[in-house]
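Chains shown are a subset, placed as in the full complex.
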Amino acid sequence: MKTLAVVITTPPYSPLTVTALTYVETALIAGINVIGVFFYQDGAMHANENISIASDEYQAIAHWQRLNQQYQLPLHICITAAEKRGIACDSVDNEEINGAFTVSGLGELVELTTKATRLVQF
Amino acid sequence: MSTLHLVRKSAFTTNDFAQCLSVLDQQDSVVLMDDGCYNLKHPLMDSLIKRSESTISINVISNHAKARAIETLAAIQHIEMNDVVELTFTHNKVITWQ
Amino acid sequence: MVSSDTQVENNLSQESGLAIINSKAPFSSDFGKDALDVALIFGSFEQKVSLFFQGDGVYQLIGHQDGTLVSIKDYLKTFSAFEFYDIEDIYVCQQSLVNRQLDESFHIDNVNVLASLEFGLAINRHQHVLRF
């Protein structure tokens, strides 16, 4: 069974994130088992519920949400990276964190890396 | 033990591509994507193509090159994202140079 | 006492306005768009602003690009509004073009191709410089 884990380090407003998203969606369509996406460094900004990108620009966060719903794709946000970037991760039912994302520690990256046949970083 | 190298940076601006080339092995493949497409016109590409006459496969994502109006070279394979996904599993590992 | 000749020279050498140096390629970061936003706001406030393209920044000027192929809103199209905003001084570094094997053919008119020395002198004619 081909399993894939992906690490995202670019923020939602970076054009480079489009490439990462296209790659992940293409893998899902091809039937690859994407066991999880881990958002690290500036990638953690994806979980910020307040991010507002001009409506005529690429809506990376909405696309990740779509993949999460359509394919039950797990989206893990690194808590340390998120807090450093102004996403309050302390409350249980946090309004600031986009519901499609799970707040995780780096241990989740170990988990994904150990399980995945391939690890790809963007 | 082949490696898939995803090259995302312009060699005209940073030395990531040079670092990639320094560890490139004979069975490896290179995919130029994002600003990595600009490397098609970089002097480092000539030396890579000469080396690749052996076994290294060099690819560029068509849309990424076309978006940037970059003419490509005959020695380079044009691929799409589904090919990148396939290459991910036909190689043993992936290194992203960004 | 200053002669009128010297005065003319002083006026010519007067540094004014903002020079914006673009050093990044268009489709991998927001830098080009961020620089454009600054240029347009200076234009709309009727402040002198000139644009310089150097290094990978020269890729912002090349013709036949299409950001929509990579799902990017193509801010380069807005370059055609420069005239409307009275942004008339657009300079590109010749050496950067040569290094990248690029022709001097651009998607906007009136781009001045300058050798490094002249490129630097053109920047020097401005009071302030920002680089993106």
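Here the chain labels run A, B and C in written order, and each chain numbers its own residues starting at 1.
Convention: contacts are C-beta pairs under 8 Å (C-beta built on N, C-alpha and C of every residue); 3 or more make two chains touch, one makes a residue touch a chain.
What you see is a predicted model; the values in this text were computed from it and never measured.
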Formula for the entire assembly, written in the chain labels shown: A x2, B x2, C x2
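Methods note: only the chains that are shown with their structure count from here on.
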Interchain centroid distance [CA atoms averaged], chain A/chain C, Å: 36
Whole-Å gap between the CA centroids of chain B and chain C: 31
Centroid distance [mean C-alpha coordinates] between chain B and chain A, Å: 25
Residues of chain C engaged with two or more neighbouring chains: 27-28, 70, 72
Overlap residues in chain A, where contacts from two or more other chains coincide: 15-16, 19, 22
Chain A residues within the chain B interface of the complex: 2, 4, 15-16, 19, 22-23, 26-27, 29-30, 32, 117-122
Chain A to chain C touching residues, read off their complex: 13-16, 18-19, 22, 54, 56-58
Residues on chain B engaged by chain A in the complex (per definition of touch): 6, 8, 33-34, 64, 81-82, 84-86, 88-89, 93-94, 96, 98
